[in-house]
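With one protein chain held back, the other chains of the complex are shown just where they sit.
Going in written order, the chains are labelled A and B, and every chain counts its residues from 1.
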Amino acid sequence: MSSTLISNYFREANLPHIWCPGCSNGIVTRALVKAIDELGLDKNKVTVVSGIGCSSRAPGYLDFNTLHTTHGRALAFATGLKLANPDLEVIVITGDGDVSAIGGNHLIHAARRNINITTIVFNNNIYGMTGGQYSPTTPTHALGTTAPHGNIDKPFDITQLAAAAGATYAARTTSYHVNQLIKYIKKGIENKGFSLIEAASICPTYYGRKNKSGSAVKMMEFLRDNYIDIKAYDKLPDDKKIGKETMGEFKEITLPEYTDEYLRLIENLKGAEK
Amino acid sequence: MSKNIKLMQGNEACIEAALMVGMRFYAGYPITPSTELAELSAEKLPYYGGKFIQMEDEIAGIAAAIGGSLAGLKSMTATSGPGFSLKQENIGYAMIAEVPLVIVNVQRGGPSTGLPTSPAQGDIMQAKWGTHGDHPVIALSPESVPETFELTIRAFNLAEKYRTPVMLLTDEIVGHMREKIEIPAIEEIEIFNRLKPIEGKEYLPYKIEEGDIVPRMASYGEGYRYHVTGLFHDETGFPSNSSENAELMLNHLMSKVEDNLDDIITYEEYMIEDAEFLIVAYGSTSRTARSAVKILRQEGIKVGMFRPITIWPSPEKRLREISKNIKNILVAEMNLGQYVYEIQRIVKSNSEVYHIGRANGEVLMPSEIVTKVKEVL
Partner (left out) sequence: MNSHVEIRLSGSGGQGLLLAGVILAEAAIFDNKNAIQSQSYGPEARGGASKAEVIISDEQIDFPKVISPDLVLALTQIASDKYSKTVNQQGILIVDDSIELDGNYNYGRVIKVPIIKTAAEKVGRSIVANIVAVGLIAELTQMISRENIEKAVLSRVPKGTEDLNRKALMEGYLLAQSVL
């Protein structure tokens, strides 16, 4: 029932959104709202923080506490909010460039602290807002306006990066696999610790046109046909792995959470001499 | 009640004052010579139910502090030259989003890594122009340990009152030296807390209520569900890129400071009644200057000192007035010439403006100022 989702959780006066036709940002944003709705979270406590980029415009459309920060710094602002008031349900919306290039340091350290923030990465493999420059997740050999002769960089796997850095929940799916995306976001929010959910997304306007990926529908079909669950992928013979991408839950463990630890520290000092 | 007199470091006095005025959130990154500010916050804040976090870098330090302030806590961060450079973008963010925040910069020698353990006053212009775009700046500069205490209180009060980041520009000398200080009782301290939304009235996060200087500020989580952005925005808080709106917003950002200069600006005048020669100095250098004034006065030379305590906005009106009767002004500062340009701008053709300064890590000596004054005469 998307109409009630819109009236209950969106700032309708700010719609329509600025995203291009065929962009998958709307799908991922709706998945987040659907997850929040299904979890029955208190809107007054939900705080959505973003950096700079196409996806980072999403909070402006959402009827929560919303904070649109500087490029790459969403997680650092969010860390301050969460530590200052642990009752807030802090969710970060970010893009591949925002979170793994300019904000890469904040990502690994937020993950390391295991602070209870849920990060949703809209990964469209390109800098869309600035017109199609290659990002840290642009595939090698792909084209971008700053990779006119083909990208010679190697891409990051953001989900595995977060998992390795200390996130206690890390999962990837795509903007095609919406139900799975909603499920992962719910699990991420429910995880008491740092969670990262990567949504493989599409940018038909810049990435698609530059790389002749075809229409938005064709790009969605690519997500449908080429993302394979990590467990199934592991069983494939090497020659069948070529051109395939992985999705699924990469990490799900329980560890002490940062703000809990800080509150315990305060508790332990109570009654002690200042 | 017996007086609470202590021997205290400047950096210690800063945190003592911050805790008394209600600072409950500190986020930063360690950097000499400001580290005591982080260490003392880490040690003491939990006893007050406050939070300290050492972030992964300087940028994250100010970002988290802004987050802490939006969550409703009085927040601060502290740094020195290199870190001050890194924080500039988010200083601008706090300005446009109107987030109260105190930024302490214990100045050291630069540029770059420079002289990490030596004093300087090299960030005067960076404080004013470091972040891009047009914006007002409030920066205070203490000359002593007791004044560090006093100005830390003021910095928080001004930040809360004008909803803007306020800078405390100290230096390695003031930050590290130990001096006598009388700590006032909490009841003697004037504390200003940000104005909260009017209950029962519709809340527009960036609308200025009648009689107010700045918009009222709700904390995240209190039920107002509003939007904060670094983009130009209108009363609703949502982005607007119309030129008319941008102009309105900039006018508000500038005028909330410029219309209240008498409330914001403080300065000290020392022996200026009959002075024919004026030394302008601020921060720890003013102690050298005061000592020089005493020496010169003993020799019958009619010299006085003008000390801006609020560096930005500069005490323009008063200094221009004084300069009408002063032939020569010597600006003394621990840099190769920064505030001197502001003084020249202020006094115009009223006085000849000279400069004495150094940025090699050594403080200016009273004898050097004495010699320079005599040279000019």
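Quick note on the criterion: a contact is a pair of C-beta atoms (placed from the backbone, for glycine too) under 8 Å apart; a residue touches a chain by one contact, two chains touch by 3 or more.
Remember, it's a predicted structure, so these values are computed and weren't measured experimentally.
The absent chain, not drawn in this view, touches the displayed chains B throughout the complex. One of B:294, B:318 or B:358 touches the chain omitted from the figure, and that residue is B:294.
Listed residues B:116, B:130 or B:223: the one in touch with the omitted chain is B:116. Counting over the whole complex, chain B has residues 5-7, 32-33, 116-117, 172-173, 176-180, 284, 287-288, 290-291, 294, 363, 365-366 touching the chain that is not drawn.
The rule is short, and it goes like this: only the chains that are shown with their structure count from here on.
Measuring from the averaged C-alpha position of chain A to that of chain B gives a distance of 38 Å.
Across the interface of their complex, chain A is touched by residues 24-25, 27, 44, 46-49, 51, 53, 55-57, 59-60, 63-73, 75, 89-90, 93, 219-231, 238-239 of chain B. By the touch criterion given at the top, residues 11, 14, 43-45, 47, 49, 59-60, 63-70, 73, 76-85, 87-88, 105-106, 108-109, 262, 265-266, 269, 272, 274 of chain A touch chain B in their complex.
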